[in-house]
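For this view, one protein chain was removed and the others were kept in their places.
Naming follows writing order (A, B and C), and every chain is counted from residue 1.
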Amino acid sequence: MILKDEMLDSLLTELSKEQIVYVPKQVNGTTRFAPYVSSDKMKLDQVNTVMPPKDLLFPQTQNMYHYGVEKNSGNMFIDPVIESADQILFGVRSCDMRSFDCLDAAFLTKGYIDEFYQAKRDRLTTIAIGCTEVSETCFCESMGQDPNHAPQADIQLRHGEGGYNVTAQTEKGEALLEKFKPFCEEGEVEVADVHCTLNVDASNIKDNLDILHESHELWDSMSYKCLNCGTCTFVCPTCYCFDIDQENRCKEGVRFRCWDSCMFSEYTAMAGGHNPRPEKRDRVRNRFMHKLNYFEDRYGKMLCVGCGRCIEKCPVSLDITVLIDRANELAQAEETEAAHA
Amino acid sequence: MSDITTTLRERARALMEDGTIAAFIGWEAGRFERQTTPLICLDAADTDRLIFDEYCVNTTAKYVRDLKQRGRIGVAVRGCDSRAINRMIEDNQFKREDVYLLGIPCPQMNDRKTGTVLNKCQDCAHRNPVTYDELLGEAMEETAPQDRYARAHLVSGLDRIARQNIFNMAFERCIRCYACRDVCPCCTCRTCFVDQRNVGWLGKQDNLSENRFYGMIRAFHISDRCIECGECERACPMDLPLMAINKKLVEDMNTLFGEYESGMTTDNEDALRSFSKTDLEEFE
Amino acid sequence: MPEIEIAHGCANGGEPFIPQVCRIKEIIPETHDVKTFRLTTLDGKRPFDSKPGQFGLLSFISEGECVFVISGFGEDYIQFTVKKVGRVTTRLHQMEVGEQVGVRGPFGNWFPYESCKGMDMLFIAGGIGMPPVRSFAQYCIDHREDYGHIDYVYSASTYADLVCKEDLFENWPKVPDMNVYVSVYHASEESEKKGLTESYTAPFLETLGIEASENRAAVVCGGPSLYRTCSESLKKLGFADDHVVTTLEMRMKCGVGKCGRCNIGSHFICLDGPVFTRAEIAQMYTTA
Partner (left out) sequence: MPVVDEKKTTEEEWEPRILAFACNWCTYAGADLAGLNRMKYPANIRLLRVPCSGRVNPQYVLEALQKGCDGVLVCGCHPGDCHYSTGNYYAKRRLMIFKRFLEYVGLEPERFNVKWISASEAGRFRDTVKEFTEGVRKVGPLKESFTLAPSAGDKLFGAHNESEAPASEEGGAA
């Protein structure tokens, strides 16, 4: 099916009658996924939004429950706040689609199911657009994702001359496709594949990082310039660590969770003053190891999707692809040395 | 390769080899075209990676704090870097003899994407380093900026509602990554007030109130020490107009308490840590 | 050689994030800065069943949430033994009987009380490391016939800092085939009156003449330095790494392996731990 360019607005208007449709656009001086308004210009040509779409499912601040003292009985009450709504995420790229795989693994597997996440996840429909442009920092192909096609999406769009090819990929997608039909016509437009210009070899990175010991010089040289700000973790589509805190007023309070960053020293500091990751080096190592090694160990996939946001936004240009290259190099050297010895 | 890069490498190598310094802080080329990133040389061989061009956007002085236990640290300094060093010496982060400064007159840095002069460099008044042990290249003639407080005047000319909208929008998009704090040479508290979770100055929720509280209080904490380098604004991933705030504070202090520039010397009398009995009385 | 098997990655079901409301049933002052709190649900039941070594999170109106090991339980209560160190614990210490708190749990794995059956037990605790070890020791005492000889080694900074004095000096000495050894780091009049040795835990442990055997398990809990020194002493005494069990502590927020901060390598202490053998910890750190 083809969705003509000029029909896009009417389709989105139709869709947003029943659900909230999130589209990439310029909001408040930055680009992010925000509810569709027909008069606002969308940023579909934008290679990647500054802020990732993870906050649809895992908002930066999310209330968990409301507690306090009941007036009549004097007992403590706890009211869970589980928010959920039908949402459509439109115009998401391949890399961000893969980030949902990672978040799903973290929140929905291994014993406990995160109900706050699940309530939102179950009612999310995703419409991905294959990339028509890559930026210099894109490296999703190296992380095993195709920029042209996101198998995780419910509906896949691909842009060609004058319109989009529309394919439903899941049951949810099939259902939503019914709404597309009045705006589409038969046929197919010709599309061209794009490829990342930045390529690194991440195929063995997990094993290679295993070879390099904790005290390896690599981690010193990578961490010197890090400032320990939280930019990389907050713009990352897969970073899911959070803190639980509360806001109190008189005899009431709300406990909420909010994004936290493993780059902050306060993140692991314990009440008695001990900190298991006291140095910048430990924290930098933990972040990269979590991305490229620990997560794969635990959930079987890499926690980096190759969107390039952290490379773009890091104030000191600390680059995960440079780390991957260096680690490969050093691990090889280490192995050759071991073979000789 | 430019002359400065060559001399910089030579001098850094020589200093490391003769044991004057234990480490050298400069810049190296990044992966992408026109991208640079801070480089910390720990042995003489690393100095071959040093470069200096119009894209060395980072102010590197703050790394001295992490490295000082290694011994004397060599730093390549431009105007802003040298003021940052002075500032940190005045704040007792280290001593002048802990650093060896290779001064480089600054050609003004460019944005790597657009190729135009960086925002933070536009109203720079001190392109020559204000303190150094050696100067590489010729000192250049300083051009005083047309308006030192241009960034603040853009906003202060507007009416109250417009100003409020600008800052509300800005603080609403702040993600509280604290990059502005971590990159700032004046932010040297061992424990920042936002990390004092037991005291609870600041909630962790990301909303306008808390973000504005953070932004304003951080700016106020460094207000009389700000060296106007603009690193906070450059580092900000969400492009908050942080210099519009800092410049405003600096402007007020200059007009009310007398002209000064922070970081020009190491014995500056900071406006909020001193007073004069003849200060203007407006609370009578 | 009997193997000690520890369960890892245990999810007990139930609500991971929403606490249940409990009432403080009883407060037992232990020392000047340690108190034991017994909690029961509003209708007087035990909030949940837990196994020795598991932990729970306490929260209350006006303050945050904190992780504590469940130090014991009875018919209708679970109990936490808490030392006053930070803001939350200070607030907790101000609470009175009848006040209400939120509790969630039980989280984490438990001491290997099943696979240790029939073994001789050596418990080593320092300072506020007592409560977790006590929960296991109490279990062994309650099921006395299932376990062999029990040694309990406990030290604290001063006599005043000794937790659970009643157990140490009155209850446990009466238990058959159980020896209790107590030392203090800094002697005082009271400690001398009781005849306690002035010694750090590890050297004290070495003087007791406890021998390692294939059929003896050691359980250690204390601060990082106690853990380090005692591990060395145990090694010297001949304990195999997989016969030394300990419980780790990290900063935790969620307790269910989601929030990310308590990892050592790819293991989350809250979900995979907190109980590990020394061999497992060594393994964890080499791959971390």
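Definition applied: a contact is a pair of C-beta atoms (placed from the backbone, for glycine too) under 8 Å apart; a residue touches a chain by one contact, two chains touch by 3 or more.
A quick note: this is a predicted structure, and the numbers were derived from the prediction, not measured.
Just so you know, the chain we are not showing touches A, B across the whole complex. Interface note: of B:Phe32, B:Phe213 or B:Tyr260, the residue touching the hidden chain in the full complex is B:Phe213.
Which of A:Lys17, A:Lys41, A:Arg249 or A:His340 touches the hidden chain is settled by the complete complex: it is A:Arg249.
The missing chain lies against chain A, touching residues 61, 63, 66, 68, 70-72, 77, 79-85, 119, 122-123, 247, 249-250, 252-254, 256.
Residues 155-156, 160-161, 163-165, 167-168, 172, 193, 201, 203, 205, 207-209, 212-213, 216-217, 219-220, 223, 245, 248-249, 252-253, 256-257, 271-273, 275, 277, 279-284 are the ones on chain B that touch the missing chain.
In the analysis below, only the chains that are shown with their structure count from here on.
Summarising the inter-chain layout, the chain whose CA centre lies farthest from the centre of chain B is C.
Per-chain Cα centroids separate chain A from chain B by 32 Å.
Centre to centre, using the average C-alpha position, chain B and chain C are separated by 49 Å.
In chain C, the residues that reach two or more other chains under the touch definition are 86.
Multi-chain contact residues of chain B (touching two or more other chains): none found.
By the touch criterion stated above, chain C contacts chain A in their complex at residues 9-11, 16-21, 42, 59, 61-66, 85-86, 88-89, 100-102, 224, 249-251, 253-254, 256-266, 271, 285, 287-288. Residues 28-30, 50-51, 60-61, 136-137, 198, 224-225, 227-231, 233-235, 243, 245, 247, 256, 258-261, 264-266, 280, 313, 315-319, 321-322 of chain A are the ones that touch chain B when the two sit in their complex. Every residue of chain A that touches chain C in the complex is listed here, in rising order: 64-65, 67-69, 75-78, 80, 106-107, 110-116, 210, 214, 240-246, 248, 251-253, 255, 257, 260, 262, 267-272, 274, 276, 286, 289-290, 293-295, 297-298.
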